[in-house]
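After the structure tokens below, expect a handful of questions from me.
Omission of a single protein chain aside, the complex is shown with its protein chains in their original locations.
In order of appearance the chains are A and B, and numbering begins at 1 in each one.
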Amino acid sequence: MSRIGVFVCHCGTNIAGTVDVEAVADAARQMPNVAYAGTNKYMCSAQGQDYIVDIIKEHNLDRVVIASCSPRMHERLFRKVLAEKTDLNPYLLEVANIREQCSWVHKDKQIGTPKAINLVAMAVAKADCDTQLFTHEIPVTKRALIIGGGIAGIQAALDIADAGFPVTIVERKTTIGGKMPMLDKTFPTLDCSACISTPKMSECEAHPLIEIKTLSEVEKVEGYIGNFDVTIREKAKYIDYDKCTGCGMCETKCPQKKIPSEFNQGMSTRTAVYKPFPQAVPSKPTIDADHCRMLTEGKCGVCAKVCPTGAIDYQDVDRVTTERYGAIVLATGYELIDWTRLYGEYGGGRYADVISGLQFERLVNASGPTEGHILRPSDGTEPKTMVIVKCVGSRDPHKGVPYCSRACCMYGAKHAHQFMDKVPGGKCFVFYMDVRTPGKNYDEFYMNTLHEGARYIRGRISKITRRSDGKLVCLGEDTLSGNVVEVDADMVVLETAMVPPEGAKKLAQTVNTQLGPEGFFTEAHPKLRPVETNTGGLYLAGTAQGPKDIPDTVAQAGAAAAKVIGLLCKQSIESNPMVAHVDDSKCSGCGACVDICPYSAVTLVEKTLRENSRKVTRTVAQVNEGLCQGCGACTVACRPGASDLLGFNDEGIMREVEAYATR
Amino acid sequence: MPRDNEQTGEFTPKILAFCCNWCTYAGADLAGLNRMNYPADVKVLRVPCSGRVNPQYVLKALQSGCDGVLVCGCHPGDCHYSTGNYYAKRRMMIFKRMVEFAGLSPERFQIRWISGSEAGKFRDTVVEVSEQIRALGPMENDAPSRAAIDAVAGTVASPEADEELFAAAKEAI
Partner (left out) sequence: MADVQDTIRERAAALLSSGEVSAVIGWGAGRFDDVRFPLVVKRAEDAGKLVFDASCVQMTAKRLLEHTGEGKVALVARGCESRAVNRFIADHQLTRDQVYVIGVPCPGMVDPATGETLKRCAECQVRNPVVHDELVGDPVPEPKPYRFAEVDRVEAMSREERRAFFDEMYGKCIRCYACRNACPCCTCRECFVEQDKVGWQGKAFNVNEARYYGMIRAFHTGDRCIECGECERACPMGLPLMVIMHQQVRDIDKLFGPYEGGGLTDSGPDPLRTYKTDDIEEFM
């Protein structure tokens, strides 16, 4: 026999206006196991809390039902009251929602009161089956893993490391830095992108608490918040970084010189042993195994001959390590949509002078393939008329992606500005759907570009054809005037959509989190938990979460770092006690729960149990309480109900059902 | 609780709605916050996830006095626990077909996906289900008519099923 106390809240007139709270308390007194029922004006107020505490002591109550607002509102508060001010276990509490789901949706007491009584009866029935639950301490490994070494990953790594926690950056390319060092200037201030990003890269390299693993990928993640066991594959670089001094001898002598440079977007070439750009970090080369003649054909070996320190190692193999981290930040960035595959009307990549925005960045960059001179890739002449097409792929659900890529309006304006700046007398036409400039000093920048003479035409380009004289004929419509517009351009720049990087889906499965329909990682709450994921200890930074520009990326990386630091500075964290629990005596080890668990929290283990005064060793399911999030999907798959969800146990729900059905 | 409204004599159904904590329960709270009005026939039972709803609860509810059961969860793909509602969907699809095969009126057991922001959909669902069940009347109305009983009489068990054995068993139990 339990002794349940029922506390009915007036919530001023919020509840009492349409529910006769005294009648509810009267009815509650007649319910089984109810030892006390009373009302209070505001149960959540200090005075209301004291009332609950006093009554619990006075009437020696062992269960509490509070009929008030939604449990999503104040359940936590009332639990805290029980934990701090009474001897009751805080989980011996049920909240009957008689405000949001009763008094607020019904107009008079005739309807509200009987419904409230029903809701209280259900809560009373469930409370009777509640058991004491206890949290336990999960130790926290004070190290963070950053997946992705772009500006988001770098910023997060620096912030976390500066707070005193070791950080590992896993980067799949040969250098950290991501896309930012490829950019020429950043809007709206036009400061040199490489000049502000490469110092951060070297800061990472020099930081005593930051370890950088390039050419590496995360293969497996096991464990849970505070204790992730992460398996990382570091691919063979064929160069012993302990010996290599980064002198660059190998690069100058490598006979394979015709490989398109990824860093310059295919507009220049590199060697097979290479550093993608001079300020790359780590500032040591790697051998591209797909193009190295020694590795593909077994003959050459020039680099090994010229290397003064003997650092070249053609026998190098992948290294796989498993280490434990307390938190993981996903900073996997973005890729640009492959417009050549989608937009045949823009030439589908057949016209050399139709380039992407990122290619333009390299063209206009002083360290790029043309040393900063804007020259047509086809013939090396200076274009006099340039067309910029925005929203290529973005906001185009039929061909590309439905969302806005957020940064293109601004860098489109920047490209127009840079063109007019570098090509005196040059004409620039910008085809746009909308101009979106919601950032500090952004609209001013756009207005400036307009004043400099960029012609903005509202409409999409429908077709680009190349005339025999090399001109690109761009056909579009000015939707404001309704006129057909035809521009003979020397060069066309397509501002293409940001899309999730290849492998995001696989990574989501590896780290056990979700992707949105567009393929970016899903945050725990779009407004209130923007850098967390639904998986504890897993955070998001930068464009991994969705398209954004550099300021937003850096801000979010800092926010993710703050969350990580907040976690890592704890010695331990409290577990959620409302998790699945397996009754060994009922469990036949069939493994249904193992198949179902989305968190891999259930495993089959051999256990020695005492049954009928005998020791028996059997296979039973076991729940890892750190991993279990308490969804209860396994409990339904468990036919004998051996797996039960603490806090929402089968018995409690069945009683709740019966309390309503038979009342 | 009286089954019929004392004043009007109108039948008030008992409908139990299993709602997941993260979507539908939040949607129901939002309906309250927006002061939407809907019939009091539906009472919400909070579960962490639609994947926690055991079909056994549903049958228990329908057999012990409820006139209808509603199971609600997040839209597929939006589950707080990522996959719970996908399992719920499969289970409920099979279970619903089975209970309907066994003669339950389909309206008495329904499943809906209602997100935390769909307060209007929650209200509409409650109104719709409540009206459907009011039209059907109490659970007892599901019982077969004499004609239906006669139509299937004798076609169920094989002829050699022993009346005496049944009587003896009933006696013994």
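Everything below uses one rule, namely that a contact is a pair of C-beta atoms (placed from the backbone, for glycine too) under 8 Å apart; a residue touches a chain by one contact, two chains touch by 3 or more.
Predicted model only: the values in this text are computed from it and were never measured.
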Visible contact partners (per top-of-document touch definition) of the missing chain: A, B
Listed residues B:G27, B:P55, B:G68 or B:G116, member touching the removed chain: B:P55
Residue, one of A:S588, A:T603 or A:N624, that touches the chain absent here: A:S588
Footprint left on chain B by the chain that the document does not show: 55-56, 59-60, 63, 76-77, 83, 86-87, 89-95, 97-105, 110-113, 142-145, 147-149, 151-153, 155-158, 160-162, 165-166, 169-170, 173
Absent chain, residues of chain A that touch it: 585-592, 595-596, 604, 619, 637, 639-642, 650-651, 654-655, 658
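Here is the rule we use: only the chains that are shown with their structure count from here on.
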Between chain B and chain A, distance of the C-alpha-averaged centres to the nearest whole Å: 38
Chain A to chain B touching residues, read off their complex: 70-73, 97, 99-102, 104-107, 111-112, 114-115, 117-119, 122, 513-514, 517, 534, 578, 596, 598, 629-633, 635-637, 645, 648, 650, 653-654, 656-658, 660-663
Interfacial residue positions of chain B with respect to chain A in the complex: 1, 14, 16, 21, 25-26, 28-33, 35-38, 40, 43-49, 51-55, 57, 60-61, 64-66, 77, 79-84, 87-88, 91, 123
